[in-house]
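Removed: one protein chain of the complex. Kept in place: all other protein chains.
Now for subunit A:
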Amino acid sequence: MQANLFQGRRVSCFRRFQAHNMQFTKRKKAIGNYQAELYGHCLQFYGQPPVENISLSEFETFAVERLKLLKTVENLGVSYVKTSEQYKKKMEVEISSLNFPYRTEVDDRKPLTGPTEYEKRRKDHISHFILRLAYCQTEDLRRWFIQQEMDLFRYRFTDLPSKFKSDFLHRNNLHYDTISSEEKENLMDKLVHSTFTVSGTTVVEQDFYKVPFQDALDLVRTRKVFLKGGYAYIPHQDIVTIVLNDFRTRLSKALALTARSLPAVQSDERLQPLLSHLSHAYVGQDYSIQKNVGKISLEQIDPLSAKSFPLCMRQLHKALRENHHLRHGGRMQYGLFLKGIGLTLDQALQFWRAEFVKGKVDADKFDKAYAYSIRHMFGKEGKRTDYTPYSCMKVILSNPPSQGDYHGCPFRHSDPELLKQKLQSFKISPAGINQILELVKGMHYQLACQKYFELTHGIEDSGFSLNHPNQYFVESQRLLTGGKEVKREADTPRGGQGVPANKGADAPLDKPANPAQAAAEVTEDLDSLFQDD
């Protein structure tokens, strides 16, 4: 085995996995046999790690292609409802165009072009295990990987004809308890009312599985299942939930194990850079590395909030200025965003304190109750994690706002009517508002935000794909200032937020009495004014 590492350019990084599957390495099977057993079904539970040696270039190609697939899965998941026809169609197209397996029957003849079905299944198998190596290292990476793999699995499992579903369950030893027909009879009414698509007759025909509610959290969360005494009663049509739960549990355990044995894999200097490159590719920039720390002054925040903040942050800023307070969810979302655009810890403390003391909180209480959490955000307290600003996905999907909250995504979490009024107040054209509301209706929140960007910046096509509030800010500044750093400027050209005149002394343009000094920047301001409208 050791020799392989030097023989030509072949890798056997999977030895680590094999430690848990000894019998497989000992029993050397003929490849054909092995394939038939391992790749007999079009869908994998990824229980057995691959044992063959592969070339470095194949290693890299497989990894990159699976990454592409998972990125696609992520994008589709944001743009479409996961149960919709469109989603399914798109998934099918993407999977087949990336040469991943999607056929249930294996055709042994070599197709005229492209790989055989077996080759595709092999790629599915090996590439999954390669990405496990790349994505086991941090909590964030694991979460992302598990999420995408689960979505992919859900789609593929759901798409199977029922014979293949049972075959899959059988092959992977997945057994679940069903309830008796008397129990079904007794609970009939409740079972019918707990699921959208079940009627009396289908209840009789279908098997119902009884599992601890912890194993069907997705159905529990959305109240799409009947619960009694701690058990969820799941109709056969929803069995994917339980299987998926198993899938997640196993994958997350496996990733933890992989992480533990990673150092050995990483000691291979051919793999290490490749793996770390792969793992960095997943969400693009995380906006935690601040190139422009300290390049923003506090008095710029008001004008910037009207020009370059995405709507979610503009809303939070306004709420903060009006109420002199934000609840925890809002402080996190807005505070990390501000950190991301370049506020230093000292500035952040000054900013929040100045606003809070105008409300019910005095300076003393602020220092005791709030300063800690701001230092925490900057990684100066507790675990000392340097927190990264929230992405759109996080804002849209986690911690929805409740009573008294202003955080969240305005396109996701506002009543359409209120959103409309707000957009009108920003002087967005009725046609533009309609376009935005249409996108919201189709649950394309990020696209709606992007449309808002285009409308407020007066451009046709923004030419980027929006997935982060800080990206919105960077792109906006790039447009408004022509790629220069966030500039220090006098007053907002619109003055929409009612900027106070008594700003700090460090901004040179605060003294309009000194025009010569400011001349250069005034031209810039004019530029941005024109671009703005």
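Here is the rule we go by: contacts are C-beta pairs under 8 Å (C-beta built on N, C-alpha and C of every residue); 3 or more make two chains touch, one makes a residue touch a chain; residues count from 1.
Going forward, contacts and distances are computed from a predicted model.
> Look at the options "Armadillo repeat-containing protein 8", "CDC20/Fizzy WD40 domain-containing protein", "PRELI-like family-domain-containing protein" or "DNA primase" and return the one that UniProt uses as the protein name of the missing chain.
"DNA primase"
> Of the listed residues A:85, A:269, A:417 or A:460, which contacts the missing chain in the full complex?
A:417
> Could you tell which one of A:160, A:227 or A:443 touches the chain left off the display?
For the chain that is not drawn, the touching residue is A:227.
> Looking beyond the chains shown, say which of A:328, A:358, A:441 or A:478 touches the absent one.
A:328
> Mind listing the subunit A residues that contact the chain we can't see here?
Against the left-out chain, subunit A lists 190, 192-194, 196, 213-214, 217-218, 220-223, 226-231, 315, 319, 328-329, 365, 368-369, 383-384, 399-408, 410, 413-415, 417-419.
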